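Omission of a single protein chain aside, the complex is shown with its protein chains in their original locations.
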Amino acid sequence: MKRLVSLVSLLVVFSFVLAACGPAATEAPVVPTAAVAEPTAAVVEPTAAPTEPPAPVATLKIWADDTRTPILLEFAEEFRAKYNVEVVVEDLGRVQDIRTPMITAAPAGEGPDLFIGVHDWLGALVDSGLVAPIDLGAKAEEFLPLALQAFTYTDGKLYGVPYATENLGFFYNTELVATPPTTWAEVLDISRALKAEGKIEYAFGMAGGGYENLPVLTANGGYIFGLDDNGAWNPDDVGLDSAGMIAGVKWLADAAKEGLIPVTADYETAHQLFETGKAPFLMAGPWALDRIRASGVPYAVTKFPDDGAPFLGVQGFMVNAFSENILLAQSFLTEYVATQEFMQKIYDTGLRPSAFKAVAATMTDKDLVAMGEAGVNAIPMPNIPEMGSVWSAWNNGIALAVSGEQTPEESMTDAANQVRALIKGALAGMVNLPGSYQDQVGCGAQWDPACEATAMKAGDDGKYTLTVQLKAGDYEFKVALDGAWTVNYGSDGAQDGPNYKFTMPADGSVTFTYNPETKLVEIVIQ
Amino acid sequence: MSEPISIQPPRKSMRKQRRRSIIVRWIIAIFLIFFSIFPVLWVVSASLNPTGTLATQQLIPNNPGFGNYRELLNLDQFPFWKWLWNSIKVSSITSVLSLAITTVAAYAFSRFRFRGRQTMLKGILLINVFPGVLALVATFLMVSQIGDVFTFLGLDNHASLIMVYLGGAMGVNIWLMKGFLDTIPRDIDESAMVEGASDWQIFTRLILPLLRPILIVILILNYIGTYGDFVLARVLLRSNENYTLMVGLQIFAGAQFSQRWGVFAAGALMGALPIMIIYLALQDQIVGGLTQGAVKG
Partner (left out) sequence: MASNKAQKIHKPGASDRGPIFSRLIQFILLVALDIGTVWFLIKLADLGYFPLAAAVLIIAIFVNVVLLRKKAYPIRWMLVGLVFMGLFTIYPIVFTVWVAFTNYGESHLITKQQAIDQILNLTYLPETGKAYSWTAFKSSGGEYALWLKDADGNGYLVKPGEPLSQPQPGEASVGALDGQGIPESIEGYQRLNGILAATDKNLMSIKFGEEGKTIQIRSPMEAAELQPLYQYDAEQDAMINQETGTVYKNLRGMFTSSAGQELRPGFVASIKWTNFRDFFISPALRGPIVRLVTWNFGFAFFSLLLNFSLGLAIAILYNDPDFPLKKLIRSLLIIPYTVPALITILIWRGMLNPDIGVVSRVLESLFGWSPPWFTDQWWAKIAILLVNLWLSYPYFMLICSGALQSIPDEIYAAAKVDGASPWQTFWKITLPLLLVAVGPLLIASFTFNFNNFNLIYLFNAGGPPMAGTPTPAGHTDILISYVYNLAFSGSRGVNYGFASAITIIIFLIVGTITLIQFRFTRMWEKVGENV
């Protein structure tokens, strides 16, 4: 009887495991034949040629979203006919859904040659080595400068071919509001009057946190990151607790206290209130046009009051750095994508303002034109990875102020400090002396600002000290804070200054004393 | 509260008591049904709502219509029936194979005493409580690597998806099954063993029929679990044609910027039908099992 069991179990094992181990096992129960036999969905068959088409000389794989896929498929057919290059388009759903597969698949060699994405992914993608730069040559002239700027990373290189921009626009109910307000104060005045008449419940609903209310915050002078001398985002300058930001949040909190804004920030609430005429205003992007139109509410889109600036998001095509067809991918972009015909098609179905000058100039959809105008002064969403540290803290800060749990000053100061702490990371507060001596004291490397063995200890006098044993020789070092190079001081006590140099005449110990006020280090050799 | 099957012939007072108990239970049932159905009615409402919102204020939306259903069923881009078929295929194969693995293993755990038995049981539970943040990344890499050797077990393939699902077959359901087996008196097997039956014969002929209620329960759990999964399937499946229903519907389930919640709701409701049908079909098997007193120690 044991024989039977072991035989049966063996057979089961065999059919299961061998199914996994040998191509010969064609009848394995786990392998549904349908799935194996079918070709990939999106493989484009060549145009109906009477004879058997020649095997394609190359294959270009594109990851796109569901709106762009059909357009690409159309062009793919033409491409195949013309150059005998097969273009495979895989539909990954929404644009946002492309990022994660890219991050997991590309390093494993499973990624596409080209993919669609949003410009603020650049921080992660470029730093991870997943996208290749693109040279548009003279064609760059044909794109909106703001869109190209968004796809340009801090190294000055272009990493994407933009096709559409998106930003919030200011919606108002044309039945309730005859002429759109030009200041935020006016927005509240109009709403107060309408509310007194019993026509509305709120001025507008907050569809979310920072992103959705940015035009209010920027109108008051708020900002997220400052710019450095080269005009690039400066992650050391966090503006969440800037006076303008606090003023903007205070405006929201006051309006909520007065009952003109619902306390709960919610996308659905904001849209419902507007679509049912219970709120005369709404800040929303082109993605919401479909539902607003379907709701039948009389509306128009215009610029933000007080020149409030929304964020600008730019969608475009990027090239996978692990692609084996980088040159082909780039050629496809410059020859096919960066053309008026293609850009027009994308514009026609995408419901987004075009990033291509010639198409943008002939846009007929008045809402999209207005959206484009509302976005003239838009701020490209910072594409540095530090932006990831901002969202939760920022949104929480606004929510806490609006709910009245904290004052805007308190909540935004907290938020800014949270962001700074996240950017600094776990080693915030560390004072270190990275240098050429570090490998002698157990750091395993030189010039390591995060090495714990050379972290200085704070004394009662406010000064920091470190004593190490070194062999005879010449050494160099610098002061670095928070376990990173971001803040570092040279021998002149200035940021990015020259290295300290010292010589050990013989093996012995050396004591460093750092004064945080002068930012200078005193070296005492015993 | 519990009302086990009465053995004695019901007396008059008991009958009265019984009627009262039924009425009370009916009231509770109505309340519970309201609780369970009400949110689903809003899903129905969303599926009929042309604006594609989820937070409507009225149960009957303005301009209700079947536009969402039409969009779902008619667009070439969304092969709804294909997705549904994929889901049913994958879930059926997975749940049956998984049930087989679970049952046989649980039988061994319940009936044999061997070294490491407790450790293995503990291990299975522990492994199942490991929060798998990166399991997805690892699974993806592994399947892609296996696929480099055997294309038919690689990415975008139902065979590999089923295999990955089967990796969860040795899960907590083993405990459920083992617990059930433990309550089946051992005398049954022992007397059969005396008569010279093999373990396999005892298992298939004597024990398996007694397990029917729990087999069905686990089958349904497996089925619903597989059917509803979109996380793994989403990572492993690539082409529209191969999507399972839940992955396909994700296209409409944008975080917040999507306008197509209505289509998602329509798909979710239609997708729920096969599960309902299966449950209705198998329901009697769950409750009708041992109580019939077919085999008793």
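Labels A and B are assigned to the chains in the order they are written; within every chain, residues are numbered from 1.
Everything below uses one rule, namely that contacts are C-beta pairs under 8 Å (C-beta built on N, C-alpha and C of every residue); 3 or more make two chains touch, one makes a residue touch a chain.
Because the structure is predicted, anything quoted here is derived from the model rather than measured.
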{"item": "Among B:48, B:159 or B:214, the residue in touch with the chain that has been omitted", "value": "B:214"}
{"item": "Candidates B:48, B:72, B:146 or B:233 - the one touching the absent chain", "value": "B:146"}
{"item": "Candidates A:150, A:252, A:346 or A:480 - the one touching the absent chain", "value": "A:480"}
{"item": "Which of B:48, B:101, B:159 or B:207 contacts the chain that the document leaves out", "value": "B:101"}
{"item": "Touch residues of chain B, complete complex, unshown partner", "value": "1-8, 22, 25, 28-29, 32-33, 35-37, 39-40, 42-43, 46, 54-57, 59, 101-102, 104-105, 107-109, 111-114, 117, 122, 124-139, 141-142, 145-146, 148-149, 163-164, 166-172, 175-176, 178-180, 182-186, 190, 198-199, 213-214, 216-218, 220-221, 224, 228, 230, 246, 249, 253, 261, 264-265, 268-269, 271-272, 275-276, 279-280, 283-284, 286-291, 293, 296"}
{"item": "Interface with the undisplayed chain - residues on chain A", "value": "1-3, 5-7, 9-14, 16-18, 21-22, 57-58, 83, 85, 103, 107, 123-124, 126-130, 134-137, 155, 201-202, 205, 235, 262-264, 266, 268-269, 272-273, 321-322, 324-328, 330-332, 334-335, 385-386, 388-393, 395-396, 399-400, 403, 405-406, 410-411, 414-415, 417-418, 421-428, 434, 436, 445-450, 476, 480, 484-485, 488, 496, 499"}
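To be clear about the criterion, only the chains that are shown with their structure count from here on.
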{"item": "Whole-Å gap separating chain A and chain B, where each centre is the average of the chain's CA atoms", "value": "38"}
{"item": "For the chain A and chain B complex, residues of the former touching the latter", "value": "1-2, 4-5, 8-9, 19-20, 23, 29-32, 34-36, 38, 40-42, 66, 69-70, 90-91, 93-94, 96-97, 101, 104-105, 108-110, 208, 266-269, 271-272, 275-276, 285, 287-288, 290-291, 294-296"}
{"item": "Chain B residues touching chain A - in the complex, by the definition given at the top", "value": "50-57, 62-63, 77, 89-90, 93, 97, 104, 136-137, 140-141, 144-146, 150, 152-153, 155-159, 162-163, 166, 196-201, 235, 238-242, 250-251, 254-259"}
